[in-house]
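Every protein chain except one is present and positioned as in the full complex.
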Amino acid sequence: MVFAEVRSDPINAAGLLAKVGADEDGVALLFIGVVRDHAEGRRVEGMRYDVYAEMATEVLHKIALEASERLGTDRIAVVHRFGELEIGDVSVGIAVSSPHRAEAYGASRYMIEEIKRRLPVWKKEHYADGVSEWVEGTTPPGTGLDGSTHALPLADEGLA
Amino acid sequence: MVFAEVRSDPINAAGLLAKVGADEDGVALLFIGVVRDHAEGRRVEGMRYDVYAEMATEVLHKIALEASERLGTDRIAVVHRFGELEIGDVSVGIAVSSPHRAEAYGASRYMIEEIKRRLPVWKKEHYADGVSEWVEGTTPPGTGLDGSTHALPLADEGLA
Amino acid sequence: MSVLVRTLFFAAYRDRFGVSELSVDLPRGSTVADLVAELRGRGAPFDVLPEEPAVAVNQIYSFLDEPLMKGDEVAFIPPVAGG
Partner (left out) sequence: MSVLVRTLFFAAYRDRFGVSELSVDLPRGSTVADLVAELRGRGAPFDVLPEEPAVAVNQIYSFLDEPLMKGDEVAFIPPVAGG
């Protein structure tokens, strides 16, 4: 059963693994996204994730269902965190299990790529010099007039 | 620091993850191979892994070092188990961490593929009907007269 | 007759506009594009909204020609950066 959640509490990575797995599965794969201490050459001290919670939960669930087709099983648990995070904190966790490894790698990778492409989540990095800035992101597909991406003047104006 | 081990004691998957990770890493990936309850349509009740322990430790370490080049970090922990295993037991665990995800997926996948290609380990499946058989495997590269693979008559004669 | 929609602003939009939510009255038959034009027409700070922003209507990514109904929730989605 696909499990997808957006939450502000810490993510228990081992707990995600425990949500997947079956006697018929030969592999399990756990992907963890972690807040790292640098970005584009700048020193990062922490991060805030904003989220459009109701929609993100829906989108995350949809991504997991799509991944399930690739995986061949519904043994998927995915969680994205929001709020203030410190270096080393887990921002996203993706656990899958399946009889064979190719499908597990494919489904896991699919999910993290889709999360970055279309999950309505934004991160603001807190730099060592005291400045905080929204990370330049990706315009989700299926938006705008024709689905093409657009440069947002907001980003250029350095909206921090 | 690359960690590679062949052991008969159970593998602690969460412990493997704890061996990798660094402030500069944005992702960690944990692959787990598990004994599953079927193979080629036959019901499996357990498995015995035999190992050429001294050589396997060397080969596993070498595979990890090669993966490290792809990963861009030396934060790799890989363990392969041998002996009698039950359904659901972890036979192999691979943890990696790195700043970016593409390298993590690539290095993790590289390791499991190379383990299957050349780690001197053999598995004997115990089927529900009481029969046990060595799983047909892969002839490692760099052997034989010219490095090509050879059908082993042993396999054809059903050496169980 | 008009259509009252609920607009949501996240992340950089919210910081810039100083609000996370705004109710907007639109003529019947309006589309998302009309809503964008209405907001941009208010001048600063709303004029920094792109002409073709990414939007979600009732939590589904939508194109700008999507017609709006009374009570619709229209979220302006800055480029996303999860993971």
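Points worth noting:
Here the chain labels run A, B and C in written order, and each chain numbers its own residues starting at 1.
To be clear about the criterion, a contact is a pair of C-beta atoms (placed from the backbone, for glycine too) under 8 Å apart; a residue touches a chain by one contact, two chains touch by 3 or more.
Please read these numbers as outputs of a predicted model, since none were measured by experiment.
Among the displayed chains, contact with the absent chain in the complete complex occurs for B. Although one chain is not displayed, chain B still touches it through residues 33, 49-50, 52, 54-56, 58, 80, 91-92, 112, 115-124, 134-147, 150-155, 157, 159-160.
We take it that only the chains that are shown with their structure count from here on.
On a Cα centroid basis, the chain most remote from chain A in this structure is B.
Here the spacing of chain B and chain C, counted between their Cα centres, is 52 Å. A straight line joining the Cα centres of chain A and chain C is 24 Å long. The set of chain B residues touching two or more other chains is empty.
Shown for chain C are the residues in touch with two or more other chains, of which there are none.
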